[in-house]
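Here the complex is missing a single protein chain, while all its other protein chains stay put.
All chains are identified by letter, namely A and B, in their written order; residue positions are counted from 1 within each chain.
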Amino acid sequence: MTPLLQVNNIEKNYGARLGCKDVSFDLYPGEVMGIVGESGSGKSTLLNCLAGHLEPDTGEVLFNTRIEGMRDTLKMSEPERRMLARTDWAFVHQNARDGLRMGISAGGNMGERLMAVGDRHYGQIRTQATEWLEKVEISEERIDDRPSAFSGGMQQRLQIARNLITGPRLVFMDEPTGGLDVSVQARLLDLIRSLVRELGLSAIIVTHDLAVVRLLADRLMVMKSGHVVESGLTDQVLDDPQDAYTQLLVSSVLQV
Amino acid sequence: MSEYNFAYLDEQTKRMIRRAILKGLAIPGYQVPFASREMPMPYGWGTGGVQVSAACLMPEDVLKVIDQGADDTNNAVSIRKFFEKTANVETTAATSEATLIQTRHRIPEEDLTEDQILVYQVPIPEPLRFLEPRETETRKMHALEEYGLMYVKLYEDISQHGQIATSYSYPLKIEGRYVMDPSPIPKFDNPKMEMSAIQLFGAGREQRIYAVPPYTKAVSLDFEDYPFEAMKADGCCALCGADHTYLDEVIIDDDGGRMFVCSDTDYCESRRAAGHVGAQATPQNQEAAAS
Partner (left out) sequence: MIEIKNVSKTFTLHNQSSTSINVMEGAKLSVKPGQCVALTGSSGSGKSTLMRMIYGNYLTQEGEILIDGVDVVQAEPREIIELRKSTLGYVSQFLRVVPRVSTLNVVAEPLLQIGVDAKVAEERAKELLTRLRIPQNLWQLSPLTFSGGEQQRVNIARGFAHEYPAMLLDEPTASLDAKNRETVLALIEDAKTRGAAIIGIFHDEAARDRVCDQQIDVSIFTPKAAA
């Protein structure tokens, strides 16, 4: 099987300060990978390098494109990369306000991605947007409301719908449940999980919440000070951690 | 005349503006940045259009200035006087006699010819501006032809009003490439943009010039199931009886009485001179009416 994403030796420095270094991994279709680590461990830097928001100093990010097979996304021209970002890729921000247009209705937010790939039929755009609202459990009547009138959890669900409406194959998520209260988190986790399964998505999820990765991720990568200190099957890394830092991280979680 | 260079601007400035105009003509719909000068009038009064006109004017030109279709409103009068004084060119109100027409918010009803130039005054040249505030981002969107966002505006219109309610500054795609703001002309005028004359657009405050060469394709954006419609008020001109022109609504008393009249005053005049009579007008020329 060909990996969907192949990451080789990514390194990113901010001047003299290390962002992340020596990161390599393969992600296969349908796989969900979690990246955990404390604040400043380089996990968000890595995610942004992978998603094309930051340019790494060295390394390759190969993506199995639909037409041309494996392509290094870092060497793609900007139009190609932007095209990829609005078709086969999706990025879910921690803060829904970064991923939504707050002055535009929920339907317009979802429709934008469709119109960006050439949809020019209002009725069809509207129908798809309505379907997706239902999938993310937002009432159909809210389609013409602006996201600023939505609760935090609804905004996050709308952001997910906006991202998934064009049928991407790879989703990047940066702390998707951060800043939400626990009951809302549980609902969102359940939603993400079932969508990932139904649509056969691959996903890379950055979080500092070990409970989130246990529920969502097949595989786990633990980062500390810009380096990957341990990686493997999620439950194996959490239940039988090998690295000193991972052991500390796992034992530091408060039990409820 | 001796106190001004011809048409107010110095020759170097006019050359700079002409270069921008030529570039604009070469890339239809593309916004060319230019070093807009201070003009002896405030921004919003047509400083961009005036600079473009100044760069195009020749001593033998005949100038017409329109504001909202009329030749006798404040903005039109002041700009016409400005060029009478600084360029000493002949001016006219008749569309067919003019070689250069500067306009604000209208395209004349009468078809323009290959010998004419139409200069628009533009307040905000960027059609994506109200959706995406970052200039760097909108430039990139034009460069990469990412116009999905433009349709979001139309989508929002339909979802809120049941139809595309944008009635002026209605965006067009020029020659299949750049999406352009036609300046705040009513969308009724959009179909006229595929014309024989050269169309130039000047935005003074925003420092942009763009152009549509003659016979260039200009397609108003729309949805397959909500096609573009050039709209005007229902009714006929009360003075000349025309039912095919863009109409202004005029309140005539304190009891809600109103009438519709042609927004293009020159066109209305010439129709009346030719004997057309509207519902609330008396024949202007008895002999013409009788003949």
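As a convention for this text, a residue touches a chain if its C-beta (ideal position, glycine included) is under 8 Å from a C-beta of that chain, and two chains touch if they have at least 3 such contacts.
Only a predicted model underlies this, so the values are computations on that prediction, with no experimental measurement involved.
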{"item": "Omitted chain - touching chains that are shown", "value": "A"}
{"item": "Among A:22, A:72 or A:190, the residue in touch with the chain that has been omitted", "value": "A:190"}
{"item": "Residues from chain A at the interface with the omitted partner, ascending", "value": "28, 31, 186-187, 189-190, 193, 197, 214-215, 218-219, 232-233, 235-236, 239-240, 242-244, 247-248, 251"}
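What we mean here is this: only the chains that are shown with their structure count from here on.
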{"item": "Of chain A, residues touching chain B in the complex", "value": "78-79, 82, 86, 101, 104-105, 107-108, 111-117, 120-123, 125-126, 143-144"}
{"item": "Touch list for chain B against partner chain A, complex", "value": "131, 140, 144, 146, 148-149, 151-152, 155-156, 158-160, 223-226"}
